[in-house]
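Right, I'll just put the structure down here and ask away after.
The complex appears here minus one protein chain, its other protein chains still in place.
For reference, chains read A and B in written order, and residue numbers begin at 1 within each chain.
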Amino acid sequence: MSGHHIVELKTNVTTFIVLVCLTILTVLTAKFVDLGDGNLVLAMAIASVKASVVLLWFMHLKYDGLVNRVAALCGIFFLALLIGISYLDLFFR
Amino acid sequence: MSTAKVDRRVDHSHHFSSMDAEHEAGKQGVWLFMATEIMMFGGLFAGYFIYRFKFHDMYIAGGDSLDWKLGALNTLVLLFSSFTMAQAVTETMKGNNKKALKLVIITTLCALVFLVVKYFEYTAKIHHGLFPGFDLWNPDMDYISSKIRDVSILENTSPANLRLFYVLYFAMTGLHGIHILIGIGLMVWIMKRLKNNEFSPKYYTAVEGVGLYWHIVDIIWIFLFPLMYLI
Partner (left out) sequence: MSATDTHSHGGNYINCEKGLWSWLSTIDHKRIALMYFVSIMFFFLVGGLFAVLLRLELLTPEPLFMTGDMYNRAMTLHGSIMVFMVIVPGVPALLGNFALPIMIGAKDVAFPKLNLASWYCLMVGAIIAFLSLFWGGVDTGWTFYTPYSGRSADAVTMVVLGAFVMGFSSILTGVNFIVTVHKLRAPGMTMMRMPLFVWSLYATAIIQVIATPVLGITLLLLVFERVFGIGIFDASMGGDPVLFQHFFWFYSHPAVYIMIIPAMGIVSEVIATFSQKTIFGYKAIAFSSLAISAISFLVWGHHMFVSGQSALAGSIFSVLTMLVGVPTAIKLFNWVATMYRGNITLTTPMLYAINFLALFTIGGVTGLFLAAFNIDVHLHDTYFVVAHFHYTMLGGALMGFFAGLFYWFPKMTGRMYNEFQGKISAIMTFVGFNLTFIPQFIMGSQGMPRRYHTYDGIFTPFHVTSTVGSWIVASGFIFAIFIMARDMFKGKKCEEANPWGATTLEWTIPSPPIHENFKEIPTVTGRPYEYR
C-alpha cells in the first residue's frame, strides 16, 4: 500500500554515508579547486544532489505518490522563477 | 461536535473513509507546507544571489571571515540528526516505540549541539563588530584581513557593502535557527506521545510529519553551508 513502505536501517545508514561523502566533496572542491565563479555553480550542484538524496530516501519520496513529488517540485520551480526573472531585471539594467 | 476521542492507533477520524486516506492526507498536508517553507526561505536565497552578484568581492570577504570548520561540524551534526530521525520513523512504523523514542532524543540532542555551536559563532561575530544592526556595526577590518583568502580584494571595495553579507548571514542562519527551535519543540511533542504509546504501525503520521519537517530544515542548511562558508 502506498505510503507504508518501511525504509530499513541499511538504507538509512547508506544514505547518511553518501551525504557525508558529498559534504567532504563540497569542502574539498571549494577549498582546493579554483574555478572562479564556477565554484558557486559546482557547490550548488553538489548541494542539489545532497538535497535530492535527502528528499528521495530520508523523506521517502522515492516510494511516495505523485502529489507529494509535485508539491516539492512546485516549490523548487517557482523559486527558480522568482530568482530567474529578478535576475533579468538586475543583469540588464 | 465530535466529542468522542478517536483512538487513532486503530481507527480514523469520522470525515475520512479509511486510516490510509487519513494518513495520506496528513502527509500531503505536510508536503504542501514544505513547499511554503521552500518559497519562504527561497526569498532569502534570492536576496543572497542578487546581492552576491552586485557585491561579489565583499561576499568573498564575508564568507572567508566565517569559521568553515564549525560550519562543517554543524553540517555533519545535522546530517546525523536527519539519519536518526529517519530511523526513528522506521522504528515507529515497525511498532518499536521505545527505540524510536531513543532516536528522537538523540536527534534533539544534535539539534541542541547545533544551536550551541551557532551561539559561539554569533558571539564571536558580534565581538568583532560584525552584527549589522542595533548600532553594533563596527567591523574589525584587521580581523577580516587576517581571514580573507586574498587581501587585495579588500582594497577597492567598501565595508558598507560587507554589511549586506552579514545582513543575509544573520537573517538566513537566524531564521534557520528559529526553525531548529521549532523543530525541537515538535520533537518534544513527539517524544511525549511516543512515551505514551500513542503510535502504532497503523498510525504514525505525526512522527513521519515531524521527520519531514526536520529533513527540510536539514536541506536548507545543506544549501546554506557552502553559500555562506565556503565559496
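Simple rule for what comes next: a residue touches a chain if its C-beta (ideal position, glycine included) is under 8 Å from a C-beta of that chain, and two chains touch if they have at least 3 such contacts.
These numbers were taken from a predicted model, which means no experiment stands behind them.
From the options B:61, B:148, B:164 or B:220, the residue with contact to the unseen chain in the full assembly is B:164. Within subunit A, the residues in touch with the undisplayed chain are 67, 74-75, 78, 81-82, 85-86, 88-93. For subunit B, the residues touching the absent chain in the complete assembly are 1-7, 11-17, 21, 24-25, 28-29, 32-33, 35-37, 39-44, 46-47, 50-51, 54-55, 132-135, 160-161, 163-164, 167-168, 171, 175.
Here is the rule we use: only the chains that are shown with their structure count from here on.
Between the CA-based centres of subunit A and subunit B the separation comes to 15 Å, rounded to the whole angstrom. The touching residues of subunit A, counted against subunit B in their complex, run 1-4, 6-9, 12-13, 15-16, 19-20, 23, 26-27, 30-31, 39-40, 43-44, 46-47, 50-51, 54-55, 57-60, 64-65, 67-68, 71-72, 74-76, 78-79, 82-83, 86-87, 90-91.
Touching subunit A in their complex are the following residues of subunit B: 20, 23-24, 27-28, 31-32, 34-39, 42-43, 45-46, 49-50, 52-54, 68, 72, 75-76, 79-80, 82-83, 85-87, 89-90, 93-94, 208, 211-212, 215, 218-219, 222-223, 225-227, 230-231.
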